[in-house]
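In this view, the complex is presented without one of its protein chains, the others remaining in place.
Up next, chain A:
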Amino acid sequence: MFSTEQSCWFIRKVVCWRAVASIAWAVLLLLPITAVFVILSRFSLLHPIQTFSECLSFLTCASAIFSLILMCGVIIMVGFLNLEYYTVIPTIACSKIALLGQLLHPRQFVNSLAHCIMGIIVAWCCAVTLGGRYETIGYPCTQGDGTDSSPQMCLNEYHLILLLAGAFVGFSHSLLAVISNINYVSFHTVQQYKYLRFKGSLPFVVKCSAAQALYSVRNYIVVYFFLGYIPKAWICKTLNLHLNSSVHPLDSIAGLLDLSLLYHQWISASFLLFTWNITLLLFRIFVTEVYSFPVQSSFTEDAHQCLPKVLTDKQPMILKFLALQDVALLSQHSPSRRCEVFSLSQPGGHPHNWNAISKECLSLLADLTQRLVAYHDTVATNGRAKSLSTGSERKTSSETSFTSATEDLMSPRPTLLLRTPASVFARFVVGTPHSPLTAPFTPDLDSPFASPALRRLTAPLDQCSPWFGTVQSPHIMRRAPKLWSTSTDSQVNGSPPASPASVPSPKQEPFKPSRLALFLRNRKEQVKHFLAKRVLIMYLFNKLPEASSQALFADSQAHIWALEGLSYLVQASFSEDQFGVIQTTLPSILGCMLILQEAVDRHFKLPHASSKPVRSASGMGDSTYKTLRFALRATLKTAIYRITTTFGNHLNAVQMSAEHRKRLQQFLEYKE
């Protein structure tokens, strides 16, 4: 994966430096955080002044400095993992089994292991800091009844329980990270300075770290009560330590109900989670900072860093997102940069900048429209399966208009990738082999191309996606309970998913259903029927109600910026566009927005699409992706209104179909 990322100047020059800066700040902040932790952990109400002098003397001793250096290493590691695992498009599990698949993914396993080890290291540092009974793992003791008092090393269980708590908290943190999509980096609508953003979200981080630590410690105590003897025995065996029988064991109710022990566990866990969350917060703040791309450059060697070129890049998603954000911001706030967008190329007089920007934005929107229409086709509103034949016959007028509109939009770019969330997910776990467990259980969308017209459209486009060939197998179950996704279908067909690109599409190969295939299909139906009755299986495989809708709009932040950018630019063009470069694209912009509006309206009529997600304010996971579809709907309407209020009745002169004109008239009369 590094070979692909190294090639991109943006990752090298911007994202890496931003990550380094965020880690540096996190390391700098470590010192005050540790000081606070030391004071809180050693505080005694009766001797406040003595506490402070003790803390000061501790902070200057060698072991404290050593543990601080270790902590710095951990922070750097956490920062590196953040950089490695972050994503701007969340991965949304559409069923319980998909979530399980994500949790068991080898990449995730490595992450969990790393967090476990880092948890142990941090817990060791905490143990050193707490001092007293926690300090070492072994202590000299005299075993027996005094007659053969040979000095031995005994296991210090307080030390062990703290170390294991660190490992447990680290592990549970990494698991929760998957469930709450902690790696997802969202972009804020309010552009504040980094310091102010940090200051604003600091109380929240403190609160959620403390709460998460409390829950983790509670779970850990339960686990230790039941399973604590296993690590204890193992450690004793490997380190040749003895158990002191005169000391009360800690994996008992009386041992665990020690208030001071609980407090120290909780404060250590809070310290651990807080340092990690602060690193994550800083990373998010730094990486989502606005980057201002030049609209055009006078030097040709910088041309690849200019906005029109950068927008069309696909690979580092962060680059595309920042570029779109920059388009949205420049269209709102900076007249001078807008002027560059509207300018003409010096020899030739072509509006290259505007053409590139508008084409990219429009293709993004057309892509979303296509996704929505395809999704709507697979999920017939009443939830019944729709066979292929009826699908092709029942083609609504909107679809026809849509295909004609998208065809002319796409004709200049035959290599347009269809970014279904499935393929996005596949691309975002680059570096590890594509696990067959996780990918197939992505949203309903994986088999969307029901109507032949759409299939014709997409067939030549989707070459590089792993779904090529597999999605078009003719007997795809259309609708839930979708026990088996496409991978099993393809295995029935005899095409292993490992080499999908080599499989020719079924259109080309002469397809005759052999008796064996029929037999297999019947067996499969039987197995499916049998499994569908089992409660656990159904629980695991049932679609989560909102998830497919969320997955459909997972990358909608890009569409929101595209809509904002286009509409603000069109609004500004009313007074700023000297050469009329916008006017040539205005019909296609309006057409694209109106088609999308229709598709979005239809999507929101589906069950579960318009139900609001439960607001969960706990945890560091950013849940903005859950409401992106509502934001997109609002932005789309606002964007159309922005154009109609600016141009008013002038829009009657714009060429468009009668259906669109009718729709636009509704907007002109403020009736939408």
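Definition applied: a contact is a pair of C-beta atoms (placed from the backbone, for glycine too) under 8 Å apart; a residue touches a chain by one contact, two chains touch by 3 or more; residues count from 1.
In the analysis below, contacts and distances are computed from a predicted model.
Chosen from "Nucleotidyl transferase domain-containing protein", "Tetraspanin", "Achalasia, adrenocortical insufficiency, alacrimia" or "Prefoldin subunit 6", the protein name that UniProt gives for the omitted chain reads "Achalasia, adrenocortical insufficiency, alacrimia". Of the candidate positions A:136, A:583, A:645 or A:665, contact with the hidden chain is made by A:645. Contact with the chain that does not appear here is found for just one residue of A:192, A:219 or A:583, A:192.
Annotation for chain A: contacts to the undisplayed chain at residues 188-193, 196, 200, 332-333, 564, 568, 571-572, 574-576, 612, 615, 624, 627-628, 630-631, 633-635, 637-638, 641-642, 644-646, 648-650, 668-672.
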